[in-house]
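In what follows, a structure is listed as structure tokens, so that the remarks can point back to it.
FYI, not all chains are in this one, though none of them got moved.
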Amino acid sequence: MRLNRKDILGIEDLSVEELETILSTAESFKEVSTREIKKVPTLRGKTIINLFYEASTRTRTSFEIAAKRMSADAVNISVSTSSVVKGETLKDTAKNLEAMKPDCIVIRHSSSGAPHGIAGYVGCSVINAGDGNHEHPSQALLDMLTVREHKKSLAGLKLAIIGDVKHSRVARSNIYGFTKLGASVVVCGPATMLPPGIEALGCKATVNVEDALRDADVVMMLRIQLERSKGADFPNAREYSRLYGLDDVKLRKAKKDVLILHPGPMNRGVEISAEVADGPYSLILDQVTNGVAVRMALFYLLLGTSREDAPKAI
Amino acid sequence: MRLNRKDILGIEDLSVEELETILSTAESFKEVSTREIKKVPTLRGKTIINLFYEASTRTRTSFEIAAKRMSADAVNISVSTSSVVKGETLKDTAKNLEAMKPDCIVIRHSSSGAPHGIAGYVGCSVINAGDGNHEHPSQALLDMLTVREHKKSLAGLKLAIIGDVKHSRVARSNIYGFTKLGASVVVCGPATMLPPGIEALGCKATVNVEDALRDADVVMMLRIQLERSKGADFPNAREYSRLYGLDDVKLRKAKKDVLILHPGPMNRGVEISAEVADGPYSLILDQVTNGVAVRMALFYLLLGTSREDAPKAI
């Protein structure tokens, strides 16, 4: 099986069928990472470039491990050691990398739309690993996979996304994804963190955390950028935590079998209490495990041959 | 086939026969990067260390991809994360790396001659990936390969190299290479960028860009280091561009079927106009593609067994 597209740039672009295909393929690849020999030969001889213009442990490592478990060659380029400091345009960087005949470029960039630009310049596949405040599709896919494992279907679920929605590409991708699969999404945060018009994406918005949490099936807490607290977005970490931080008390508003997600890295005691992060409803580490499976699936569906379907190819 | 030498330190050292062998081998390896499975087992179990004391996207990535497509293990060491900050001598670093039994050390260093020093200290192969203002042999080889693909032979061609010749290891390696293969070379730039005595390398030198371009078969534009413009080398980017930047008007002096090269990264609008860079005569991306093939060939000719010749080994 193979997706009928070259790139994964955002959840907004993906059809329900494509989402289902990716999630099902990821489920089948998840087993590979539990084997004694965690490696399949599927993408041997493929070259995957991880082009990261922003620092990242978990995302870059997850893509790199996914590539290697598929037997692809992974090459990392990080901005701090790269010639982009020399002022080359993004287009020239893209065309130059393409000339080395990679099969896929995974890109993280601080500018929204940078991966789309690159995808238009190159013939190889491009995966958006996070662009500005725009999208982070592989994160949303792993979030959907994690919920689907526990709820079978996303249809009819209520997802509450709480925190700095305005600066969150994770929120944006998840709004697209969960609503496409039939869930209802409410975003919540201080007014300064709710972008005007966010409802146009298909979600509700509220500053009232109790409203957001009420009867929620899934709660996704967003990371607070503490370094932004000097601006006007929020008064300070303690005040933010008191109003919007998820703790056992606030959580009582949600459903009994609520699921807790967080994209990481967490600020424990700020947006999420340690009790909740480590509690029985938390799927935060499942998300990370599923991240590798989702990325293996994306590589497979973009780069694999069309002759075989996923389970056999494994 | 195998070169009868341990190291590739500069084009100055290579015989015409060696140049021809490298270029022919590179041609045969070029096909590997166009395959569905871009990998040959030739150098399995070989260890290649990329030791970069200067930042680089394209050169380090090109060597790394070349190593991996040959199935060698590639290990990257960049100065920013290395213990060289602790003041160890280059010799001790070299001897220590050698003690880990690599088959090849690829080194880029800001000091001219550093790779030669290392090559004298270690028993394994050393490839100079750029040393100070001295040489960058794999760049010149990919330039020669690119021209040869279009002109069959370099003999009798006129190559114009335009820009900051004084600080360019690319210029120096290409002067050696193109003259050895029978081309005539003229270097051109403001007087401040033409090193005294450059003609001793076998080229002509001129400050007159029209003279340089007249009837040129190949024009190689050099990158201007804008950060140097505060010194005395050139007044400013606009003035430089007006006098020495390659645009469609200046290009009319060259032959009708002129080929345009640039080692990258380009300053569009400074040393080269976008029209020329993206125009029909530009081979700038072919250079990058050929870079991988040339580096595969160098690894093969230095590290491969002598029992097989290149095409069969592939």
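A and B label the chains in the order they appear, each numbered from 1.
Basically, contacts are C-beta pairs under 8 Å (C-beta built on N, C-alpha and C of every residue); 3 or more make two chains touch, one makes a residue touch a chain.
Worth saying up front: this structure is predicted, and the values here are computed from it rather than measured.
This homomeric assembly is drawn with 2 chains in place; in total, the structure file defines 3 copies of the chain.
FYI, only the chains that are shown with their structure count from here on.
Inter-chain centre distance (subunit A to subunit B, centres taken as mean C-alpha positions): 39 Å.
By the touch criterion given at the top, residues 44-47, 49, 73, 75, 77, 80-89, 92-93, 95-103, 305 of subunit A touch subunit B in their complex. On subunit B, the positions that touch subunit A within their shared complex are 33-39, 52, 55-58, 60-62, 64-65, 68-69, 78, 80, 226, 264-268, 285-289, 291-292.
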